[in-house]
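Data first, discussion second: the structure below is written as structure tokens.
For this depiction, one protein chain was excluded, whereas all remaining protein chains were kept in their positions.
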Amino acid sequence: MNKIHEECGVFGVYASETCNVASMTYYALYALQHRGQDACGIVVNDGGVFTAKKDLGLVGDVFTKETLKSLGHGKLAVGHVFAGTKGSVNIANAQPLVVNHVKGSMAIAFNGNLINKNELRNKLELEGSIFHSTGDAEVIAYEIIKERLKSPSIEHALVGAMKQLKGAYCIVVMSPTKIVAARDPNGFRPLCYGKTEDGSYVVASESCALDAVGAKLVRDVKPGEVIVIDAMGVRSMADHCGTAPMTSCIFEFVYNARPDSVVDGYSVHEARVEMGKYLAKKYPVDADVVISVPDSGNDAAIGYARESGIPYELGFLKNKYVGRTFIFPDQKDREDQVRKKLNPISSVVNGKRVVMVDDSIVRGTTSGRVVKLLREAGATEVHFMVSSPPFLFPCYYGTDVPDKSMLIANQHTKEEIRQMIGVDSLCYLDLEDMKKIATMGGKNGFCYACFNGEYSTEIPSPTTNKYEVKINIEEKTKRHL
Amino acid sequence: MNKIHEECGVFGVYASETCNVASMTYYALYALQHRGQDACGIVVNDGGVFTAKKDLGLVGDVFTKETLKSLGHGKLAVGHVFAGTKGSVNIANAQPLVVNHVKGSMAIAFNGNLINKNELRNKLELEGSIFHSTGDAEVIAYEIIKERLKSPSIEHALVGAMKQLKGAYCIVVMSPTKIVAARDPNGFRPLCYGKTEDGSYVVASESCALDAVGAKLVRDVKPGEVIVIDAMGVRSMADHCGTAPMTSCIFEFVYNARPDSVVDGYSVHEARVEMGKYLAKKYPVDADVVISVPDSGNDAAIGYARESGIPYELGFLKNKYVGRTFIFPDQKDREDQVRKKLNPISSVVNGKRVVMVDDSIVRGTTSGRVVKLLREAGATEVHFMVSSPPFLFPCYYGTDVPDKSMLIANQHTKEEIRQMIGVDSLCYLDLEDMKKIATMGGKNGFCYACFNGEYSTEIPSPTTNKYEVKINIEEKTKRHL
Amino acid sequence: MNKIHEECGVFGVYASETCNVASMTYYALYALQHRGQDACGIVVNDGGVFTAKKDLGLVGDVFTKETLKSLGHGKLAVGHVFAGTKGSVNIANAQPLVVNHVKGSMAIAFNGNLINKNELRNKLELEGSIFHSTGDAEVIAYEIIKERLKSPSIEHALVGAMKQLKGAYCIVVMSPTKIVAARDPNGFRPLCYGKTEDGSYVVASESCALDAVGAKLVRDVKPGEVIVIDAMGVRSMADHCGTAPMTSCIFEFVYNARPDSVVDGYSVHEARVEMGKYLAKKYPVDADVVISVPDSGNDAAIGYARESGIPYELGFLKNKYVGRTFIFPDQKDREDQVRKKLNPISSVVNGKRVVMVDDSIVRGTTSGRVVKLLREAGATEVHFMVSSPPFLFPCYYGTDVPDKSMLIANQHTKEEIRQMIGVDSLCYLDLEDMKKIATMGGKNGFCYACFNGEYSTEIPSPTTNKYEVKINIEEKTKRHL
Partner (left out) sequence: MNKIHEECGVFGVYASETCNVASMTYYALYALQHRGQDACGIVVNDGGVFTAKKDLGLVGDVFTKETLKSLGHGKLAVGHVFAGTKGSVNIANAQPLVVNHVKGSMAIAFNGNLINKNELRNKLELEGSIFHSTGDAEVIAYEIIKERLKSPSIEHALVGAMKQLKGAYCIVVMSPTKIVAARDPNGFRPLCYGKTEDGSYVVASESCALDAVGAKLVRDVKPGEVIVIDAMGVRSMADHCGTAPMTSCIFEFVYNARPDSVVDGYSVHEARVEMGKYLAKKYPVDADVVISVPDSGNDAAIGYARESGIPYELGFLKNKYVGRTFIFPDQKDREDQVRKKLNPISSVVNGKRVVMVDDSIVRGTTSGRVVKLLREAGATEVHFMVSSPPFLFPCYYGTDVPDKSMLIANQHTKEEIRQMIGVDSLCYLDLEDMKKIATMGGKNGFCYACFNGEYSTEIPSPTTNKYEVKINIEEKTKRHL
């Protein structure tokens, strides 16, 4: 509810033989759905003939049996789930982007955020390029195609194009005969690949998508690496590896990634359990139960309970039917929306001192309402444990954060926030503890910029939008209840 | 997945003043959605003018902002969620049923199963009655209206009609000026009522629906009681109270009811936690983690972990986007459907001895697949704790149980089942323990017939269906993934 | 546009062998669509198992390939197209009505209007009957079923029930083994039957539906006759024949029926051509072209042109895409709606003296706008020929006429109307001429009540509606552009 949201998930498959790759991609996108709920798409490649379907909406809304059937069979496919920022949710920005160029067709799926998008676009426009979307993917497509004119292969073109790209990006490109995937030199966003028993290769934003199609994780794509999957198998073009320090996004471990995924060798669930444990070590409280705000606080709550010895309990029933189709007939109801989705289990919290665990506080309004529900259900004390440091700075690497003025931690002191939310105590995970936990995964190099403002790249200068185009105008209302 | 399912949830409201009662009913039905996912409906009563909307589908599919708006405002409303058995899911059976009769309009919402439906229907047909549906509600409507011709009020008509009805039923009737609700003399199905701060009264199958509309639970409707809500407030007509022993359905506590509901004074969550504790007491195992099969095993797993001291963990990630719209493009995928919804968290189970808790085993196929996932994820041992006794007998009181031949416990020994499911040990909650737990809620009198075959009423003789009518033929495919 | 509209069309088929009767019914309903655009339905009978689909909307909206397929095959089927009056358009009133009774299932499709509906309904309600709809069909169903209890067959039950029914009605009843059809003793509404080459029998409101399914017209059903179609073929039960004078609706020939239909032995097209001829004989004008208001004036315009010798021309282009989905984004546009559908062909009318022919004037507003278009396109004179007498009285026999206060001829003199519509001359067909034309079809006995107020039956006393129920609230906006 009112959560920060990730912008996109990508998937590609090169099957060992012509088969229902649309179906595989469909399952994978379902597994990646948490990374983007605004639009989605699948492009199937059957011997160089590309068939595409993309639209606004959830995977389950966009793809029916008929649609999937009409995509036909093939050996290659790419898929995408899209989470847009305000103003960007329109069909023109849905991906994968499919373009034709001098060497044939190309599909591209993108996750991240280019720092220098505006500069690149301006340059391209001055050369006479035209744009159908407002997204980064089209800029990247141009850069790849420009390189393609002078490169021996699509993968060399991608390597060449990456010299122009600054910022966070994971790219999956499908040519008539290959899947090529790249991760930016900092490795901001996750990307991994795997193999199925029958020898098909898949590449995806998270390992949970590999699980969904029955593939085993081979390894993560390295920062700066380009991998090529074709009839010869997988090979690596590590051209940009090590050209920048690895600074992968810590917020993937806090919230973005699915807990059953393993990112850069580290179980997301375990990382979150550790966050809960560290909170318990540093901020012990005298309480009767530990509960989570489902589902974002589940893993850390387990950790807090285990470390503290206070029993873990189910404090809320989350109505699993409340989704996108849920509406508020009266405007005043909207303020009370939390109650429609979460209902406290009275017997668990009534007369109890409660430790409530969640992953982060963004605006603070939802947290305040959740706490109110607990109080009404009889909780005598509420201690709020947040499994990340205060959210203070914008992200330029693909996580959609509200304006500073909307970030409660940016506008108020911890004591003010405690009072606003109405809890007896409020504890954030220390940044230093978070750094310790982060390295427990075996790797160094994370981006903590949203917590400490230390950006590992140059950041974009503010720009104004020269033009504004709304295609098909179907921007959905806010979907993160 | 392949769960037993409840047949229906009911709701009624008498507001303190004309307002958006459609909106209140909408929220309540969302909270009761787990009791029926096949169809739903709302009828609003504005000064005697009834406006209805019902259709096949989930509450979120059937009701849009426009639909709710078109229902208008009123002081009274009734709502219904419907879970049909095979063959009964069609628009003609959707409720609330709205009929016109000599005294005006009447709407009726029903939960349960009449033992003597066929006898009553035959009798009515021989008098020239015609039926549009195949459901119990229409039979009851006729009985009420027949009584109404010679009764001073709708509530007296209902009291009179109840003399004819045998079996399990909760009924909410809306006349032009009243909400009247009744629970069968055995009290098989739950029914309670509450009051909002502004003096509106609501009656519902479960207290979670009261929470959803901001009402406080007043009390359960007693077995055999009829309550009347009108401009004078609530009053009771306890005509049939005590005419039969209370035998309320234990399966509501095992699976049907939502854990945040309080049924007959007993927290459903707490009852389930106790079931887990009793399992741990009687069947201790040497294991590393306790996990649940989400969400049906969540509460009992907490209990098992607490009693045993073995850490509770999140063994599975349940994909919350996998719902009704999820499809299997290839038939062979269907067999692997569990994996699309549940993914084990490897780090939790890999190399571990796992206690897996679920509420019941019906066919056993799903359980087998879930266990297979755990094994593939590296679990070294799997001990399956089932928080209810073996499911052996059909239910005649409104829970839709497959034919005996499909009930694994009816066809196989416990050891055979253990092998079929592929677990190291398999333990069911003892019926005697279940009876002890049941009485912890402060009341006696439960129906355990599905476990022990002891029915508290006569049971119906097998019949053949004289006619078969399919209206609007939109029977949805199986929805309990 | 703003036309009077017929209330319903009926169809039934008894095929020589099990086949796709749903498909036949679908074609027939398409041919009868002009008789009702508010709702439609098909019920297929496969060896006594009835499968039904009905919904609000046009035949093409309600029935898809999947829907028709799901209706399955059978030997018998009935179909219905429904045109409701304001307040009656809801799913509960859609037909065919399907009910179960003591002898099995029955489907009923009805066209007409019962004079004594309220009396019958009151009587039934006092016996404890309940009603789901507000339509005549349900009343008739009860009367048939009451008779069925003491009759040897469904056809005898229908014959018996007809003793109770007063007014205009054509009924097609489907039992598990028979199609039974009846026409009221006055023969107000048309009904005929035919036979296909392979020996299937069909009964329909108009012969154009027979053409659509490749059947040859055998004959009209006689006033008061009941025909039975079963495994033995067709047989007649002429029980009520001759018990009343034939007074079939003249307005079927003016507007309701399709011009390619033959009703009671008389070609509708030819009748209309005659109306045009009589107008030309009696009201010759000095003009350059004869044009029609498409499509309702087409046939009579041909007649006028032929008799007068003035050239027939296409004065308007009717935009065939303007249908139900056409909307008026701005309210003010609505006033100009005629122009969106009809555009004058300038070269035809510019500088010309125009004879414009239409079938009738109801409110007069549409005619006024059509004339305005002609004037703007340069017509120097407009002479308006109306191929029926002034519309003065309400119809109690199934044609939906606006309230007297809305009938322009009821409120104004002919000269006033001429000025309001803005024409140089205005001529109505004389009632005496209409009577002469009517008898040219070879039969006597027509109802001219809407023109002369002479009703051939008692007429209903005004009543108030005791209850009001809106089911599924999807009443469509006005559809006769």
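Order of writing sets the labels: A, B and C. Residues in every chain begin at 1.
What we mean here is this: a contact is a pair of C-beta atoms (placed from the backbone, for glycine too) under 8 Å apart; a residue touches a chain by one contact, two chains touch by 3 or more.
Remember, it's a predicted structure, so these values are computed and weren't measured experimentally.
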For the chain that is not shown, enumerate the shown chains it touches in the whole assembly.
A, C
Among the options C:P96, C:G112, C:G128 or C:P344, the absent chain makes contact with C:P344
Sole residue of C:D333, C:E432 or C:E458 that reaches the chain not shown, by the stated touch rule:
C:D333
Which one touches the absent chain: C:Y30, C:F82 or C:Y304?
C:Y30
Even though one chain is hidden, which residues of chain C still touch it in the full complex?
20, 22-23, 26-27, 30-31, 33-34, 58-61, 63-65, 68-69, 208, 211-212, 214, 258-260, 262, 267, 269-270, 295, 298-299, 302, 305-306, 311-314, 316-317, 319-327, 329-330, 333, 336, 339-340, 343-348
Residues of chain A in contact with the chain not shown:
48-55, 67, 70-71, 91-92, 98-102, 104-106, 122, 125-132, 134, 141-142, 145-146, 149, 176, 466-473
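Here is the rule we go by: only the chains that are shown with their structure count from here on.
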Which whole number of Å gives the spacing of the CA centres of chain B and chain C?
47
Chain A and chain B: spacing of chain centres that average the CA atoms, whole Å:
37
Hey, how far is the Cα centre of chain A from the one of chain C, in Å?
60
Could you list which residues of chain B touch at least two other chains?
none
